[in-house]
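Pasting a structure here, questions to come.
A single protein chain has been omitted from the complex, and every remaining protein chain is retained in its original position.
And then subunit A:
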Amino acid sequence: MPLPTPQPNVRVVTLRIDDRDLSAREDETLIEVCRENRIPIPSLCHLDGLSVWGGCRLCMVEIAGQGRLVAACSTRVAEGMEVRTDTERLRHYRRTIVELLFAERNHVCSVCVSNGHCELQTLAQRCGVDHVRLPYRQVPYPVDSSHEMFRLDHNRCILCTRCVRVCDEIEGAHTWDVMNRGSDCRVITDLARPWGESETCTSCGKCVQVCPTGALVKQGTSAGEMVKDQHFLPILARRRHAR
């Protein structure tokens, strides 16, 4: 479910993130405070306006006094919290997670329509992933071009479920969902019918805009043209929640 809208009488706490003293509303999550204060925190599943998912694990941070790492997207701030967002350990974990993603499906940028406008690609560059230590799985997944305007390429999908959530929570259609388990997980439309035959899809294109990679794209765009626009999302989400 989406995070509840801020209460009028919400307390303000102070905390330290990477040696900076910051203040935050008690109901904010760490990732919100970091983004407000321009502290870079990588994430592929989190998007302002969608419910918290906690699936990509890239936003894990260290909190003083806690042995376990926590995900910044699903952890609320607390008074006196001391957070580290960029330690050697975290950098190593993030790099490995990005490598795991690259090895899982086909993320060869040179033949991707989203080349240059891909969040995974940008993240890999930021994390310094210049090669992948792990063997590639090399499973060929199908491409669904049955929709007249959009295309779904499972090979590029990182299962962040942004499309599932935006369709359910913002568009209200719930066309998308996930089927199977583990590495066989796949996003589906309706009950795994081709997207073009979906009876619930409104062709609004929100799923395409929020997709971080080249998994969901507009038909007919050439490589490098597929620029995505997500600015509508927080505005729509806030209006919807305000009702």
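Operating definition for what follows: contacts are C-beta pairs under 8 Å (C-beta built on N, C-alpha and C of every residue); 3 or more make two chains touch, one makes a residue touch a chain; residues count from 1.
In the analysis below, contacts and distances are computed from a predicted model.
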Per UniProt record, missing subunit out of "Phosphate transport system permease protein", "NADH-quinone oxidoreductase subunit F", "Acetolactate synthase" or "PucR C-terminal helix-turn-helix domain-containing protein" is "NADH-quinone oxidoreductase subunit F"
Which of these, A:Met81, A:Ile97, A:Leu123 or A:Cys201, touches the one chain of the complex that we don't see?
A:Ile97
Given A:Pro40, A:Gly65, A:Pro135 or A:Gly220, the one touching the chain that is not displayed
A:Pro135
Residue-wise, where is subunit A in contact with the chain that is not depicted?
52-57, 60, 68-69, 71, 74-75, 92-93, 96-97, 100-101, 103-104, 133-135, 137, 158-159, 177-178, 180-185
